[in-house]
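For chain A:
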Amino acid sequence: MLAFGAGVVFLRNPVSSAMCLVMAFVSLAALFVTLDAFFIGIIQILVYAGAVMVLFLFIIMLLDLKSEEARKLNVTAWIGGGVVLGGFVALLAKVLLGTPSLAALKQPLADPSLDDVRAVGFALFSDFNLPFQIVGVLLLAATVGVVLLSKKELK
Partner candidate 1 sequence: MTALSPLFYLTLLPLVTALFIMAGSNARLTARVSSVLMLVLSLVLLGSYRTAEGGFQFLSSIPVSESLGLSLSFGADGLSLAMLLLATIVTVSAVWVIPETVERANFFYACVMLISTGVIGAFASTDLLFFYAFHEVALIPTFLLIGIWGSGDRQAAAWKATIYLGLGSFVLLIGIMGLYLSGPAGMRTFDMITLREWAETGLLNPPDWVYLTLLFGFGSLVSLFPLHTWAPQAYASAPTPASMLHAGVLKKFGLYGMLRIVTPVFPEAMQTYLNLLLVLLVGNILYVGLVTIAQKRLDWMLGYSSVMHMGYIFLGIAGLNELSLSGAGVLMVAHGLSIAALFALSGALRERTGTLDFAELGGLGKSMPKLGLLFGFAAMASIGLPGFANFPGELLIFFGAMGASGGLAPGFQLNGLQITTIIAVWGVVISAVYMLRAYRKVFFGTMPERWAGLADISPVTRYSVVLLLAALMIIGFFPQLLLQYVTPSILLP
Partner candidate 2 sequence: MTPQTAPWFILLTPLVVAAVILFFGKISKPFSAGLAIAGAAFTCVLSWWLFAMPDFTDPIRIEWIDFARLLGPESTFQFAVPIGVTIDGLSKLMLVVVTTIATLVFTYSVGYMAKEEGYSRYFAGLSLFLFSMLGIVLADNFVMMFIFWELVGVSSYILIGHYFTRDSAAEACKQAFTVNRIGDFGFMLGILTFWLVTGTVVFAELEAGIGAFPSSGWLVAACVLVFCGTVGKSAQMPLHVWLPNSMEGPTPVSSLLHAATMVAAGVYMLARIFPILLAAPGALEVIGWIGGITCFAAGLMALQQDDIKRILAYSTISQLGYMVLGIAVAPVWGVAMFHLLTHACFKCLLFLCAGSVIMGMHHEQNIWKMGAIKNKMPFTFVAMVIGGLALMGFPWITSGYYSKDLIIEWAWGVGPGWFWMAALGVLLTALYTTRLLWVVFMGGPRSEAAKKAHESPIIMVAPLIILAIPSIILGFPGIQQMFLAIDHPHDVPGWVPWMLKAFVFLGIAIVIAIYRGAPAKDPIVIPFFANRLYIDNLYAWIVRWVQDGTATASGFFDRWFVDGLCVQGGAKFTWATGFVLRFLQTGNLQAYALFFGAGVIALIYFLIAIS
């Protein structure tokens, strides 16, 4: 999965990047499943590998993007980026290593016949009703926005 992720970033052709991204999403879904989060895994594939990636590819095709030409490498950007990334990874490592409780092993679940779709769905419509509605408004606003931004001629 990490390899695919790296592929997204380091491949020159946007289409290949996109394909790598799909693969990264799919493998991520697999990881979700190993964590007993089946519902999330499925959503992951449906939304990301399905909808989002189609959108990406569609746009790439629409804009007819060529592979990124070998523009002059921006050395400072790469050095700076490297330093930042290195710093981030180092700090993350420090946190991971510095927190012994993270070495915990997976505990078996109390009820292995996991009904997580029901559980998540129940949570969504009861406890999480308000955020759910807010997300609804968010989607409405986003929809309106996308229409406004991409429609050729507005009425």
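If you want to know what made the cut, all candidates are chains of the complex that A comes from, given by their letters.
Please note the rule applied: a residue touches a chain if its C-beta (ideal position, glycine included) is under 8 Å from a C-beta of that chain, and two chains touch if they have at least 3 such contacts; residues count from 1.
No experiment lies behind these values; they were computed from the predicted model shown.
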Of the numbered candidates 1 or 2, which one touches chain A within this complex?
-> 2
What part of chain A is in contact with candidate 2 in the complex they form?
-> 74, 77, 80-81, 83-85, 87-88, 91, 94-95
